[in-house]
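Here we show just some of the chains, and they stay where they sit in the whole.
Residue numbering begins at 1 within each chain, and the chains themselves are lettered A, B and C in the order written.
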Amino acid sequence: METKVRIGLIGAGRIGKLHGENLAHAVPSVDLVAVADPFMNDATRAWAEGMGIQSCYEDPEKVFSDPLIDAVFICSSTNTHAEFIMRAAKAGKHIFCEKPIDTNLDKIREALAAVEQAGVKLQVGFVRRFDHNHKMVHDTVASGRLGKPHIVKVTSRDPDHQPMDYIKVSGGIFMDMTIHDFDMVRYLAGSEVTEVTAYGAALSGAGYDQYGDVDTAIIMMKFENGALGVIDNSRAAHYGYDQRTEVHCDKGCVQVANDLNDQAMISTGDGVEIAKPTWFFLERYNNAFIAEAVAFADAILKNTDTPVGGKDGLMPVMIAMAADTSLREGRPVKLSEIV
Amino acid sequence: METKVRIGLIGAGRIGKLHGENLAHAVPSVDLVAVADPFMNDATRAWAEGMGIQSCYEDPEKVFSDPLIDAVFICSSTNTHAEFIMRAAKAGKHIFCEKPIDTNLDKIREALAAVEQAGVKLQVGFVRRFDHNHKMVHDTVASGRLGKPHIVKVTSRDPDHQPMDYIKVSGGIFMDMTIHDFDMVRYLAGSEVTEVTAYGAALSGAGYDQYGDVDTAIIMMKFENGALGVIDNSRAAHYGYDQRTEVHCDKGCVQVANDLNDQAMISTGDGVEIAKPTWFFLERYNNAFIAEAVAFADAILKNTDTPVGGKDGLMPVMIAMAADTSLREGRPVKLSEIV
Amino acid sequence: METKVRIGLIGAGRIGKLHGENLAHAVPSVDLVAVADPFMNDATRAWAEGMGIQSCYEDPEKVFSDPLIDAVFICSSTNTHAEFIMRAAKAGKHIFCEKPIDTNLDKIREALAAVEQAGVKLQVGFVRRFDHNHKMVHDTVASGRLGKPHIVKVTSRDPDHQPMDYIKVSGGIFMDMTIHDFDMVRYLAGSEVTEVTAYGAALSGAGYDQYGDVDTAIIMMKFENGALGVIDNSRAAHYGYDQRTEVHCDKGCVQVANDLNDQAMISTGDGVEIAKPTWFFLERYNNAFIAEAVAFADAILKNTDTPVGGKDGLMPVMIAMAADTSLREGRPVKLSEIV
């Protein structure tokens, strides 16, 4: 590799700093040269200095207009994603954007059109595709050695409740949490979802029903290739981050269990204990965050398609909308209804 | 225990012989004294002699009318179950009946009414409740230590296709195969199903669609206690009998993996192999068949309720009918619609 | 199979009854026709009747002299084994004898000579060879697919202490407990032990040292084929019967974990629990006891060698003696020293 991708980071909140640290320390093919955040302050400047970032701005335009910057990581709040994509595209920057692009289909389509017109690359942050476990399921199915997929299963449970203040503005479980799983089933099935039926309930007593939301859900789906799928969700597993995937095919089944904190087994007269699953996404998907950044840089340096493109940003939002309609109306909803 | 339950066996086909051998060899609290089968022949007589059975008949009435017989095991073809239950009840015999009682709700109800009127005990052969694994899931949930159930999951896949001649007359996947899973979800949830939505497809190419049947299905359900449930089925797993259950609750999750043929791990440069799941129900549920017979005898000797009673025989048939309607009509179906 | 092996049982203690029940109920190729026990009483007669055994004797000679009996199961106390083998052999009966044949090499050799002279078959009760797990290790090694064995490992721990009254007369840990493991390493290595070095200690505080015995031991050994071996023993694992075997070979490794009570995993915020290993030999080796009886009957009916013959009865006793010498003298002991 002759050169490195010079990157500007847009947004230095929790997920922005996570990407920033990976880009600075764990992705040899990039240089992280600038960060912009409307709430730029001394703490963020100190963090940036520790990361070796040369320039700190409040105004993202400083990044978009810097001719030495090749690509941006958009890690700002969701409501700014579509606009920043368009501004970055217009400026000719390649774009990594955290999920979701937006919760409005028209805004997503407008952003994707801008990307296409500009001819820049776009990668959407569906990080779980880069997890060693889920990728193994995908690769096994995609290899064809098990024949065609019949049943695609995803178990996805967060370790504990988010604050109700967050839930109030989260957009609902399907748009906030299951959206990752909607991406995952498309990835594993290698096919588009055509219909969903969603069941949901607020069972925990934590108060989701106050906001018309649920904490427990099961969503069935049909795929274009004939396969059937199912996702089960809980907002609070308590024992850790429960992230299992499975595809049953013509000739057999591939499934992955959770990564555990360790491989210990303690056996006494009282019983046998093993380790809990890793606690949450930072622990579970740490290497996947690095891998997705490496993949983005590779796509730029080798001028190939990014592994998670514009359509991958659009479809999960549409499926989430269909699931929401299904839950509210108590009926199967075809994706063709979502416009 | 002062005395033994004297048992007559009705039907000496595959499942009848399986029960007969367990009753003769593995259930100390019973005496198997007679067998009736319309196709009684020398081979069956020889088998009966080997089991120490004194009397062999063609006519089941000989069993029903024998005053020394306390109870019958009805293992004849499904279309005779309801009638034999009524005749046995009228004769004052306690009744173990293989599943399903019938596929017609009125006939089931008539049979159950006869049982109630006669005051005899009835146990229906949902054997999986007696499996050490599924029972552990049930007992953990029922103990209340995990709080209320939120998500009930059953994976149930047969090892390989049945002959199409069988499929043609099987009554369809829900009545023939999933009926066990419908019993299982009621058992695990500790609550009745109120609504189901079923997806199904014929994906294997083995010909199920010729008979309006499917080989792959996912069924979601709601329970009275608020929990949600899901079953996934395949007619042909190929790697063995895949029978996993899981209940996610307020405070955590209990799940069971498959019993394997052995605990071996073979590691080489080419990869790591472990054993396959046990092949089919004979291998997997052998001890459960014994345990259900012991439980039936215990209920008689101690004059307690049988663990799987008349309602347990009725409800899975109703759920199967609802699932079938859902699949055909493409909509959620409430159990209250099934009359 | 045209005919059955008619068997007489010598000794109706715990292990005798265990064999008797298997022979009566689970081994179709035999008829258990007689039992002899010097302490014959009503309880044993009732048990025998329940098993369908026709004749109950105090004097084993009644069994040895019955011309209709083909074979005997010698399950009496160890100090009678050698004599009963000789009497049975002289009477032309095939012999299954519980382990060990004797703890005196000359008496073993005398018994084996009598067997050879009489031309009857002898099988020694090293039941673990018939366990599905250990057999899988053996068969994998014996198949040659992993190349030659390099390291043979056995972990063997009893669930809890035996009464000190038993320990006092047990002959010591090597002769009483490790003798099974000495048979196992020969079986797995496919080669004879040439040297052992034993470490042992009384660490539990249960009082083994009062009798010059140990509760904890590690024994290394060399095999004729060059492989090295190691056994670790504890008298009290507390969590169950810990019985693991492993062979590391030229091209890889085969190992078996314990059979567990069930396949459940219970996950909560407090931790993750799985099932304990099965408690003791009755639970763990139940099917192996049946399989060894089937194999004995097969060897008679097909006139083939028994799978565990006279030399297999002799060698573990010699290895146990070498281990005992090694522990007492603090040095490696060659098997050639044991005469």
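Just so it is clear, a contact is a pair of C-beta atoms (placed from the backbone, for glycine too) under 8 Å apart; a residue touches a chain by one contact, two chains touch by 3 or more.
All of these numbers come straight from a predicted model, not from anything done at the bench.
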**Request:** Could you work out how many identical chains the complete complex has, if 3 are displayed?
**Result:** 4
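Going forward, only the chains that are shown with their structure count from here on.
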**Fill in**
Most central chain, judged by mean Cα position vs. mean of all protein Cα atoms, is B
**Asked** Of all the other chains, whose mean CA position lies farthest from chain B?
**Response** A
**Fill in**
In whole angstrom, the CA-centroid distance of chain B from chain C equals 39
**Message:** Based only on mean CA positions, could you tell me how far chain A sits from chain C in angstrom?
**Reply:** 57
**Intercentroid distance (Cα basis), chain B paired with chain A, Å** = 42
**Request:** Hunt down the residues of chain B that sit against at least two other chains at once, touch-wise.
**Result:** 251-253
**Fill in**
Per the touch rule above, chain A residues touching chain C in the complex are 237-240, 242, 265, 267-269, 271-277
**Fill in**
Touching chain B in the complex, chain A uses residues 148, 150-151, 153, 157, 197, 199-201, 203-204, 216-218, 220, 222, 226-230, 232, 234, 237-239, 242, 248, 250-253, 330-332
**Asked** Which chain B residues qualify as touching chain C in the complex?
**Response** 25-26, 28, 50, 52, 132-133, 136-137, 140, 146, 251-259, 261-269, 275
